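Only one protein chain is missing; all other protein chains are in place.
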Amino acid sequence: MIRARGLERRFGEKRVLEGLDLDVAAGETLLVTGPNGAGKSTLLALLAGLLAPTRGEVDVTVDRAEIGYLAHEPLVYRELTPLENLDLYGRLYRVGERRERIGMLLERFGLWEARHERVSTFSRGTAQRLALCRVLLHEPALLLLDEPYSGLDAEASVLVDEELGAPKGSRTVVLATHDPARLEGLATQRLALA
Amino acid sequence: MSTSLPNRAGIVLGAAALVLLSAGFALALFWVPSDADQGFSQRIFYVHVPVALTAYASFVWGAWKALRLLWTREPSYDLESYTAIHIGVIFGVLTLVTGSIWARISWGVWWSWGERQLVLFLVLFLFYSAYFMLRYSTDPGPRRAGMSAVYALFGVVLIPVSFLAIRLAENFIHPVVFNSHGPQMAGSMFFVFCVCFAGMLALAGALYANELTGKRLDTRLRELREALA
Partner (left out) sequence: MTQYVGDVAALARKDLLLELRARDTLPAMLLFVLSALVVFHFALPDGSSRLAAGGLLWVAIVFTALLGLGRAFVAERDQRVLDGLILAPSDRSAIWLAKAVSVLAFLAAAEAIALPAFGLFFAPVSRATVAAVVLADLGIAAVGTLFSAMAAASRARELLLPLLFLPPMIPLVIGGVGATVAEAPARYLGFLAAYDALFAILCWASFEYVVTE
């Protein structure tokens, strides 16, 4: 599913990742840990295809339609409503039975009541819930999650736990987190970045 | 291209440039007959037009390298494209200067909006200067390389479009030396022109090889320093 050799990414003079080798098979859950600035977000962006490596190579066997990428920012339009945002992404990702799926996700993450309110009125945690809906909308085969729990309250965190814990066939997950203890049971592989 | 000193291609081209340009300038000043209409001052043509054509050639070379970058995503093409365009801008400025001097000598004014070639180079100068602004204000990396490459391709398409536009903008005629039947010059004039043109191309090539080698050395040095650190 994922293969990286000698992966390196630099920003100008600064080298964030260096000589990284990685092998992740389909169905695995990879936990990426490390202090701030270690390169967790950079690695996820490289795997998503948003960044190109400055050296080495990375090979992800699925194409964009099968990837769900959760970044630090929710990647939603602040002046649109959850419904409008998800409708746009639903169209772009060719989600079948789009309306039903959107409704189901909004309901599940407790956003149904707020579906007609602009995202600019949301708190950080609420926007993060919407981001999670966005990521799961098209049922991706590869989930790339950059600190999915950040900003979430206890209730929402449990929802994420449930989503990650539920068996989903050969869904592969790569997760960057500050709180590895929470997902100890799920991880099949660990990567600690320095 | 090897980074080891001495840089063979650069030296060969440099030598060729020296020989060709010395010969060309000598021929242009002393041997070739004066132009019937414009007299002695017309000789600056042997510098001005080769410089202009070399600038075009550099921009096209830069665009070619840019295309290669987008095609193969090989980062080394970014430096080559940038260097070619850099050389092109240098020759472009020279074109503006020599053209201005020619205008002054021939018609008594330092600038004329009726001079198509001059106006075109002014537009190109603005366009390619913005290229450097674009690079300067973007962090180095694959993104900057991609944007620069697209911009370089844009430029090469803009050249004929701008030329056509300037023609449409009604003006008086730049002394046409090449017309659709071929150069309307005497054989000797054409020969000297070719010598100077070849010399300018060799000069551009030498500068290109030189600058590229220098920049690659810088990169290599930096890499070695990091590897040791």
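Letters A and B name the chains as they come in the text, with residue numbers starting at 1 for each one.
Assume a contact is a pair of C-beta atoms (placed from the backbone, for glycine too) under 8 Å apart; a residue touches a chain by one contact, two chains touch by 3 or more.
Quick caveat: nothing in here was measured; it's all calculated off a predicted structure.
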Residue, one of B:Ala149, B:Val195 or B:Leu212, that touches the chain absent here: B:Ala149
Among B:Tyr82, B:Phe127 or B:Phe197, the residue in touch with the chain that has been omitted: B:Phe127
Of A:Ala38, A:Ala71 or A:Met104, the one touching the omitted chain in the full complex: A:Ala71
Missing-chain contacts mapped onto subunit A: 48-52, 63-65, 67, 69, 71, 73-80, 84, 87-89, 91-94, 118, 134
On subunit B, residues whose C-beta touches the chain left out of the figure: 70, 123, 126-127, 129-130, 133-134, 137-139, 141-143, 146-147, 149-151, 153-154, 157-158, 161-162, 164-166, 168-169
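Everything that follows uses one rule, which is that only the chains that are shown with their structure count from here on.
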Subunit A - residues contacting subunit B, complex: 10-12, 15, 51-52, 54
Sites on subunit B touched by subunit A in the complex: 73, 75, 139-142, 226
